[in-house]
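Every protein chain but one is kept in place in this view of the complex.
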Amino acid sequence: MSVQNPVFIPGPTNMPESVRKACDMPTIDHRSPTFARLFKPAVAGVKRVLKMAEGEVIILPSTGTGGWEAAVSNTLSPGDTVLAARFGMFSHRWIDLCQRHGLNVEIIETPWGEGAPLAAIEAALKADTSGKIKAVLATHNETATGVRSDIGGIRRAMDAAGHGAMLFVDGVSSIGSMPFDFAGWGVDIAVAGSQKGFMLPAGLAILGVSPKAIAAMETAKLPRTFFDFKDMLSSYARGGYPYTPAVGLIAGLAHSIELLEDEGLEAVYARHHRLAEGVRRAVAAWGMTPFAASPALYSDTVTAVKVPEGCNGTDLVQLAATKYGMAFGVGLGEVAGKVFRIGHLGMLTDAMVLSGLAVAEMCMADLGWPVKLGSGVAAAQEHYRGTAPAMALAAE
Amino acid sequence: MSVQNPVFIPGPTNMPESVRKACDMPTIDHRSPTFARLFKPAVAGVKRVLKMAEGEVIILPSTGTGGWEAAVSNTLSPGDTVLAARFGMFSHRWIDLCQRHGLNVEIIETPWGEGAPLAAIEAALKADTSGKIKAVLATHNETATGVRSDIGGIRRAMDAAGHGAMLFVDGVSSIGSMPFDFAGWGVDIAVAGSQKGFMLPAGLAILGVSPKAIAAMETAKLPRTFFDFKDMLSSYARGGYPYTPAVGLIAGLAHSIELLEDEGLEAVYARHHRLAEGVRRAVAAWGMTPFAASPALYSDTVTAVKVPEGCNGTDLVQLAATKYGMAFGVGLGEVAGKVFRIGHLGMLTDAMVLSGLAVAEMCMADLGWPVKLGSGVAAAQEHYRGTAPAMALAAE
Amino acid sequence: MSVQNPVFIPGPTNMPESVRKACDMPTIDHRSPTFARLFKPAVAGVKRVLKMAEGEVIILPSTGTGGWEAAVSNTLSPGDTVLAARFGMFSHRWIDLCQRHGLNVEIIETPWGEGAPLAAIEAALKADTSGKIKAVLATHNETATGVRSDIGGIRRAMDAAGHGAMLFVDGVSSIGSMPFDFAGWGVDIAVAGSQKGFMLPAGLAILGVSPKAIAAMETAKLPRTFFDFKDMLSSYARGGYPYTPAVGLIAGLAHSIELLEDEGLEAVYARHHRLAEGVRRAVAAWGMTPFAASPALYSDTVTAVKVPEGCNGTDLVQLAATKYGMAFGVGLGEVAGKVFRIGHLGMLTDAMVLSGLAVAEMCMADLGWPVKLGSGVAAAQEHYRGTAPAMALAAE
Partner (left out) sequence: MSVQNPVFIPGPTNMPESVRKACDMPTIDHRSPTFARLFKPAVAGVKRVLKMAEGEVIILPSTGTGGWEAAVSNTLSPGDTVLAARFGMFSHRWIDLCQRHGLNVEIIETPWGEGAPLAAIEAALKADTSGKIKAVLATHNETATGVRSDIGGIRRAMDAAGHGAMLFVDGVSSIGSMPFDFAGWGVDIAVAGSQKGFMLPAGLAILGVSPKAIAAMETAKLPRTFFDFKDMLSSYARGGYPYTPAVGLIAGLAHSIELLEDEGLEAVYARHHRLAEGVRRAVAAWGMTPFAASPALYSDTVTAVKVPEGCNGTDLVQLAATKYGMAFGVGLGEVAGKVFRIGHLGMLTDAMVLSGLAVAEMCMADLGWPVKLGSGVAAAQEHYRGTAPAMALAAE
């Protein structure tokens, strides 16, 4: 019988029943007003989740990678300079994408486990007296290391430097799960995907775009058609789409946002924090630590657990999959083997997290790691039972 | 957001994804050959699951209670005597049903927690020299107390008494999850429901009927139409149904049996035993015991956990539901408050069981019961990791 | 590829997408308040659909046949007399059920195609000066002949006779599709099923029960347990159910009633009438007539089409199924071969009906019946286009 345990990869996440049903819809005519009736609430909802005060939302039948590509190709020209810190696999990949698109990336190499280096960013911007840096790229939540960077801090660094670059933020594994403040942080483009905080299948890149970034389209010379914002926006204005949209995912997105708002965005973030904290207490009980360099950097959506000397995180992930039918994330790139990752975002309950911790422990014992069965579970239980909302079912 | 934790009631069980999809079908014409193509495999599959060598399968759009009523109303007449032991809520209810249908029930009162009393049954049958006992009623798995009775033993008692009564078995919470041997045990009617070992929604009573029980229809005078076996069998013979069948559930039943047989019935039973044993080890680690009087009686589908003096099992069930969104079973009837019940049947994995145990522990701690967090989980983990099949995912 | 044409059997009906999704739900604890939250709106909604002013609703995991059995077994005793007219297969079956349950049925034999004979009923009641008739049984819509009887007329006949019998109405194929007035007609028990006007899968018997019928439970001696109203009502009062309910169907029922009420019950009835009238115009264009004896009797949920001399309606049904993948209803009982039936109830659109008519015409041509292709379709088109609501999609 197919195994139906929850997944603990850092996305795609476990999906609520009702979100799956919202996505699974019969064919409609995407050129009809019926489509507009589905699409508009999705767009409006994204604006609220991102906390946008102005600007536009673009929804592409694509993924986070496509969202990155859309961000740069709509606003930049070959040879343009962008500033980015590299401190994990996903910040690396965005940099790589920029380079492949002919951009000049000024890279601030930063140890993995650290977050965006605010001082170095400020310094680099101050040094750019000619204003050649067109955009600062920031990975809000580095999924590879479980590190959340301080985007508000980057904005302050940019302001302190008096630099007019745009601020592009990869919020793929943060938006919808951790606080995001498009307006407050002065973000110019935020990139999200459907399969993380929005708890949908993969298949949508979701972007918030500021008026400044929209204006940049006029001069941007990188080629784009599939990702073209202008085609999108002019179609949206007519209630349409420039090509065939992923209708079911859009319907699901509108519904997912309803769920998030019914729970309350602040409550959603608090739930993620609470569940993440339980995981971290389990990690501590195991005698291990998150890979993130300091508690201020701890991500509420994914914990990369540093494994003991002589242990290999990938072994745990493989054993969990083959012996217990449960999915965790392996370490990627330079932390391959050194960590395993526990995703704790999207639709998730205390009980589900505890099942993940219990399976991780069994794997550790199987692999001879120095961990006492039940120890991490007990630490998480203690946290969860002490912090559970009075009536978890009230929102049902 | 609606809570989607696994359930730990002793049925309805957690349902496999593919079973739900098999049930959820568009309308077909139930008078067409299309229906026969769905129905025949379901009937044939039930025969294999029950281990029937001869006789017929009857599938009614009803529940286990309806199955009980069908069993007696098709084979008995008002004033007929049946022999039954009462040792739990479900054996009690069947007796009550018989009495309400005008049968004379010779009741062997047996302490709750015990199983069917073989010696007393043999004695009662031996004492019935006039052969007035037409049927022996046996509850294979008493869901209220977590007790599995020895049906083969009842057959041996009947044979030892040289008594010709029919043997009717309530296998609602055993069939499909624990070994059942219709032919070997000489069962005359076995009653199952869709919502337990078959992992379907409630809505089907599923009966295996021996040639002897079928012959009893000819003289049985209890009224019946909806439950009438003769109408059923004559319709089945034409590939039809005497009224509108529950088509989706029948399609789901056929599929569910495919899943069980793909896994292997023996493997299914072994899985239930292994998961149940983990639960029992957790119970022991909590310093508690199953309510069942002895290990030989322990059910592999449900454990009624005796709660410590001064504790109330119903409190735990209510707290689990309201605080953690997880469903356990309360104690029923004379064990109300004295036990809580953990269902461990149907679609279930190590990870799911561990999440149930972890939540139970949190509730115990919340209620001030003398239990150490993680202790039961650790005991179950130790059992599961030591007994896990090499490749749990191989069957996927 | 499996054929997914609409069905034109007179139930089960085509199901709305959202009804199927409401039914297809994960397992919940039916002993928890969650169940009560699903159940209460279903019960309240049924009361509104039936137009009940007082009394109770009983929902059984069963079918219409079970509903008939529940009606008589909860209110009558062996040997009691009931009055019923027989004018089709379903009125026949209810009579047969009563006889099998030991009731004395005073049968008014009425030609098939006619409706309930008001004068004869009144006469029979007047003749019953001793008041031995305990109940009048009436089939509101005789699905076999496509005849709708005048239930209000029966009530008037009963009142004219000054007879105190209860009035039991089989509304299986009328309720939810044609006007029903439980209070106005003085109905004592109304029987519906899930799979007709409620557009759900088969699996629920749905009954409205008057205070008078409830009072009759006290003295009724027919045996019942599965169908027992008293068990049901006492469980309902506690937010529970006496055994495992068909939770998904109950959730679906609540949702289905929402759909009906969103459209407006009067609009639903008008839609059924309009679609039925189109079918009747097609029948006329084919040179045929409905089997119902007069227009006042025409059912708005099913038309039994009298086939020309020398033609066999069953041939058409079989050809439609095997050659075109479309399901119609055969003639049953004494009209076997003489009619074929077009169900036009439940979720249905102009376009769907037209596809059914078009396929029926192809079959007629294939079978050499004297019908011009497109003729019936054209007649229905003319009716539909002239009567279509201004904005059919407005309710979407």
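Chains: A, B and C, in written order; residue numbering restarts at 1 for each.
Everything that follows uses one rule, which is that contacts are C-beta pairs under 8 Å (C-beta built on N, C-alpha and C of every residue); 3 or more make two chains touch, one makes a residue touch a chain.
All figures in this text were calculated on a predicted structure; none of them were measured in a lab.
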Residue in contact with the excluded chain [from A:Ala36, A:Ala183, A:Leu222 or A:Ala336]: A:Leu222
Contacting the left-out chain in the complete assembly, out of A:Val49, A:Leu118 or A:Ala246: A:Ala246
Identified contact with the non-displayed chain, of C:Glu106, C:Asp188, C:Asp228 or C:Glu361: C:Glu361
Chain C, residues in touch with the chain not shown (by the definition above): 1-6, 14, 16-18, 259, 262-263, 321-326, 347, 349-352, 354-356, 358-359, 361-362, 365-366, 372-375, 377-378, 381-382, 384-385, 388, 390-393, 395-396
Interface with the undisplayed chain - residues on chain B: 17, 21, 25-26, 34, 393, 396
Chain A residues touching the omitted chain (full complex): 4, 7, 9, 11-15, 20, 23-24, 26-33, 61-66, 68-69, 73, 78, 96-97, 100-102, 193, 195, 201-203, 222-228, 242-249, 321, 327, 329-330
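The rule is simple: only the chains that are shown with their structure count from here on.
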Magnitude of the superposing rotation for chain A and chain B (Cα, nearest 5°): 180
Computed distance of Cα centres, chain C from chain B, in Å: 34
Between chain A and chain C, centroid-to-centroid distance (C-alpha), Å: 53
For chain A, residues contacting two or more additional chains: 17, 393, 396
